[in-house]
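Sharing a structure, written as structure tokens. Questions coming.
Of the protein chains in this complex, all but one are displayed in their positions.
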Amino acid sequence: MQELMLAKAKELLQNGTVNRVLGWQAGEFVYDITPAVFESEQDLDAGFVYNEFCGNNLSKYLIKESRKEGKVLAFLKPCDTYSFNQLIKEHRIIRENVYVIGVPCEGKTDGETLKSKGVKGILGAKSEGDELIIDTLYGEQRLSKRDALTARCLTCKSKKHVVYDELLGEEGEEVPENHRFEEVEKLEAMTPDERFAFWRGELSRCIRCNACRNVCPACSCEKCVFDNPASGISQKAAADSFEENMFHIIRAFHVAGRCTDCGECSRVCPQNIPLHLLNRKFIKDIDAFYGEYQAGEDTESRAPLTNFTYDDVEPSIVYKGGKK
Amino acid sequence: MQDVNQFKPKIVAFCCNWCSYAGADLAGTNRLQYPADVKIIRVPCSCRVNPMFILRAFQRGADGVILCGCHPGDCHYTTGNYYARRRMTLLFSMLDYLGIEKQRTRVEWVSAAEGAKFAATMNEFVAAVTQLGPNKRLEDLRCKN
Amino acid sequence: MKKLPVSKIQELFAAIRAQQTLYIPTDDASGQARYLPWQEGMELTHALNTVRSAKDFFFPQTENLVEFKLKGKEIEIIDSRTEQDDFVIFGVRACDARSFTILDKVFLIDPIDTYYKNRREHGTVVTLACTQPEETCFCTTFGIDPADPEGDAACWIAGDSLYLKARTEKGEKLLSALDNLLADADEGEIAAQQKATRDIAQKLPFAKLNLAGFNGENLNKLFDSKKWPELSEACLGCGTCTFVCPTCQCYDIRDFDTGHGVKRFRCWDSCMYSDFTLMAHGNSRNSQVERFRQRFMHKLVYFPANNEGEYGCVGCGRCLAKCPISMNIVKVAKALEGEVQ
Partner (left out) sequence: MMQETLIPKLGVVTDIRIDTPDVKTFRVVGLDGKKVFDHMPGQCAMLSIPGVGEAMFSITSSPTNTEFMEFSIKKCGCLTNWLHAMDVGQQITIRGPYGRPFPVETELKGKNLFFIAGGIGLAPLRSVINYVRDNRQNYGKIKILYGSRSKQDLVDYHEILDEWMADDNVEVYLTIDRPQDDWDGHVGFVPNYVKEIDLDLDYNVLVCGPPVMIKFTLANLKELGFQETQVYTTMELRMKCGVGKCGRCNIGNKYVCKDGPVFRFDELDQLPNEY
């Protein structure tokens, strides 16, 4: 696939269709891939890469890139295309300046996931059939590709692109049986005390690095409420348990109905807080209360929170239960 | 004799200017009793209240927060309360998900003519929150003592 | 040098705990390695290092500096600090141990930061030599020997024994209080283990990282490098690298209005944040290129220029593992290498 993409990128650069290419750049290890903009064929040859470690969602970079001169080629994975569509809907990306090529994705892995499976001292990795053969400082290790998948890819909602100008490889299928709300349901089944203890344990680890916010394609405000000193929130101080709750509730709320469930927030969290469980709760509630809605599926529909019907459920459904 | 240590909850009530605030006013002029610990904050419309208002009220010492607005369909701005309804439903559900007692938050639609409903709602809400005890799960320790 | 069987490590912890608070790196409920106060039965983590660095012990993420009460035009200043109790941090890795030396060079130079000093004086650092360095480790670049860590006392696990050696007065005091648990040992007993670790350290991908040209003399040359825009292109402007870094020490001072007074606290800050240098009249570092440059220039150039060549990095590898876009100090150093050699 990488060769195919490379050839395509070079061709489009050469014939002047695009001026730049947004893709992934190889790092020092096999897994430390950095999003990068390539301006020439030499650049592409020097570092362009696409493999099972290219997990970064590139769509948010297009806000900046589509405002530069000329046209940019963006390689988007299926889940990235949802974010892309959502950003188009919110008028954040200038569509004419982007040439989208959909690339297939079989699920991604990353260094952290491999390490959580007990792999130490990763020097390199190659895929062989269904297995990932990892060369480490302490010998070779084999991991089935399924086991190496990141948590978000295990509950992938769709391998099908919702938008592209051109598609490379075969189009994938939606995954209706994705079980992505299972963890949310598990939490819902707990008692409030258990839930409180669970979230306290998770959120108390937050170091307020703002990585979840900054990576999120839905968090594209010019100035975030948390950057406003007058908002009364200590943006970078995990000063009190209240501040942690406040930050995460508001962060999730601000993307409610716009979150495409790309999972970047949980991926980047240095403390491995399962932030996607907050977003998914909102998605699940929206589905249940206002009908199925997938953000980023189209560029036309109204987001659930900027919409209503006359017979919406009453908030009392939460504290009294059932009454629709 | 009344127990001096008895817990008296602090309640913040966001009331929309056009209906509920007038409803509260009516409750007052009709000499209807409701606890003095209900602090009313007047807002132009129920949809002026964003989730941060609710959370901030808890941070600053509220034990319960209630939002009152015009009945759906009666909004002075036509549709404001419909948006507020969705917003609060999702927020309350999230608070419950985080293990925060769901009885501490509430939305009621109170018209300008419903002074009695206002007083009754407040009495009922205060009673419910009194039973829960002080807010511990959404408090800011720095604001205590 | 002293030793005790590894199987008796819980007894050792209990004996330390009997005298003062003991923190050890352990796996928390979610399986992450972090320092927690030791309680009976708590085991050392198997992870190489904690996710967060150990700088929290001396420079916590947030701390109250002073409180104020306001009444009309009058202000009352209340110093609400309390004296720190003695505590022991056990199992600090060589890189984190060196980070304390670097933080000392910031906080203990005139004018001394009394908050930091208070904690530093009451803390005893017990280090633990590494046995299985990871690919992200590059502490040897900074002259740190993972097999022979600094600290008030150092430990090694070799075979079935835990070896302990005091390095400072504080360390002596701690070990002498544990004397009845410990047997005498010979330095030779850990030599094989040390050699094994050093051999691995030699084979690490970044063992030969070259920082030769990164010093005050090349300050402007490096600052003016054309590579910064490209390197910082994908930077998200989050504070992950800063907050997991054991040597990042920039902070913010803010006021919190509690409703009945004002608490002035300080908290970690990051030069990667857009409001770091924002003033009423503008911002001296307007784009992420400048903010990104600041962080790496500070660690690789400014700090050594002011501290006899000592870099503001200890090679712990946390930023390598945690950066959301995998851009890190090693990549920056390698990219800029050509500019100065």
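Lettered A, B and C in written order, each chain numbered from 1.
Heads up, the rule we're going with is that a residue touches a chain if its C-beta (ideal position, glycine included) is under 8 Å from a C-beta of that chain, and two chains touch if they have at least 3 such contacts.
Treat the numbers as computed from the prediction; the structure is a model and nothing was measured.
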If I'm reading the header right, one chain is hidden. Which shown chains does it touch across the whole complex? C
Thinking of the whole complex, not just what is shown, which of C:F87, C:F142 or C:Y302 touches the missing chain? C:Y302
Kindly state which of the options C:Y23, C:W38 or C:Y251 is in contact with the chain not pictured. C:Y251
With the missing chain put back, one of C:M1, C:A14, C:L36 or C:V106 would touch it. Which one? C:V106
Which parts of chain C face the unshown chain closely enough to count as touching? 65-66, 68, 70, 73-75, 77, 79, 106-107, 111-115, 216, 219-220, 223-224, 249-253, 255, 257, 262, 264, 266, 269, 271, 276-281, 284-285, 290, 294, 297-298, 301-303, 305-306
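The definition used in the following text is that only the chains that are shown with their structure count from here on.
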In angstrom, rounded to a whole number, how far apart do the mean CA points of chain A and chain B lie? 36
Centroid of chain B to centroid of chain C, CA atoms only: how many Å? 46
So chain C residues touching two or more other chains come to 256
Would you please write down the residue numbers of chain B that are in contact with two or more other chains? 142
Along chain B, where are the residues that touch chain A in the complex? 51-52, 55-56, 58-59, 72-73, 79, 82-83, 85-103, 105-107, 137-142
For a test of understanding, state which residues of chain C touch chain A in their complex under the given definition. 28-32, 34, 48, 51-52, 61-62, 132-135, 200, 203-206, 233-234, 236-240, 242-244, 252, 254, 256-257, 265, 267-270, 273-275, 320-322, 324-328, 330-331, 334
Interface residues, chain B side, partner chain C - complex: 60-61, 142-143
